[in-house]
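Beneath this line is the structure, given in structure tokens, with notes to follow.
Removed from the display is one protein chain of the complex; every other protein chain stays in position.
Let's look at subunit A:
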Amino acid sequence: MTNAAYRRSQLESLVEAQGGCRATPPLLLRADPYFDLAGEEFGRRLLLTTDLTGAEYCLRPDFTLPIVADYIEQGAGAPAAFSYLGPIFRQRDNGPAEFDQAGIELLAQPDGDIALDQVLTFARAALSLYGITPQVQLGGVGLFEALLAQADMPDAWRPRIRHRFGHTEAMDRLLTRLEQAPGLERSEQPARETLVEDVTARMVSAGLSLSDGRSPDEIADRFLEQQALDAAQVPAATLKLLRDYLAIKGDALSALKQVEALGEKHKLFLGVPLRAIRRHLDGLGEARVTFDASFSPRLDYYTGIVFEMRGQGGTVLASGGQYDRLLERLGATAPIAASGCALWVDRLEAEGVK
């Protein structure tokens, strides 16, 4: 057996040994759920085709969605574990559109911390099959959400800031806008009824439906809210806190200390999410672990802790974390804990050769 084939069979065994169900979703899947979950940004990576009725299908672009959707359909609630190894299909700038991914999904586990430990252990074990000691980057979605919930600012700004977490440019633009917010004297607010009337008249004259899509009430309310927002400024101290926090990046231990110090300075309670991150550091062994306060996937169903493992060249070999909001987004009726990761097998194989 060649070295490569031997490693592949070891990876197979590792995937099988996860004590769960080996999942093999179909290769051809409805495309709509992917667009619904991840939007056009992910949609442009799909390999699409249509059937005779015009319905859109895609070649399986990931395992998580079909596994989780199937789990929900079977009646979600019971703890479950799934593992997978097989081809996925995505348009990429470099490399073929078909490549292998392996990973695990741990759903409705009683203890989210233990589940995440299992995920990290699995990823580390897979990388060590290829002789790779990775650089691990952790991100704190839960930590940022805790900080944001306590920071002093008008409530209306919190979701707007949360929404930009993980997109450095968009976040920077928003913070810059808030920093430069002019202390404008607001001219007197028009009455809400007048606004609604005005918007309704404009919509009717343009032939827009008043019921499908944005209604005159929604537009008028957001207009007034926006005027109020411009007046209700985020305090300069809070903006500084956000800037300082998002800039924290480096060796995990010292970065977390900086977060702690920043939290104390601003009288924020960050103990619970900080302890959660620290607990996982021990399990990561000799790998170099960094923490980046601004790091998060751009999908809003991630919660808690997220991670990436990189090889020497800096390419991402494994990524995952906790995503407790995913199952609700896919139709579960109650929140269900979820964590998992995906391994880029082709990159592991390339990196392992070095």
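One rule holds for everything that comes next: a contact is a pair of C-beta atoms (placed from the backbone, for glycine too) under 8 Å apart; a residue touches a chain by one contact, two chains touch by 3 or more; residues count from 1.
Just so it is clear, contacts and distances are computed from a predicted model.
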| item | value |
| --- | --- |
| "Phosphate transport system permease protein PstA", "Multicomponent Na+:H+ antiporter subunit F", "ATP phosphoribosyltransferase" or "Hydrogenase maturation protease" - which is the UniProt name of the missing chain | "ATP phosphoribosyltransferase" |
| Selected residue (touches chain absent from view) among A:R22, A:R192, A:R222 or A:K257 | A:R222 |
| Residues in subunit A touching the chain absent from view | 35-36, 38-44, 159-160, 163-164, 167, 169-171, 173-174, 177, 195, 198-199, 202-203, 205-209, 212-214, 216, 218-220, 222-223, 226, 298 |
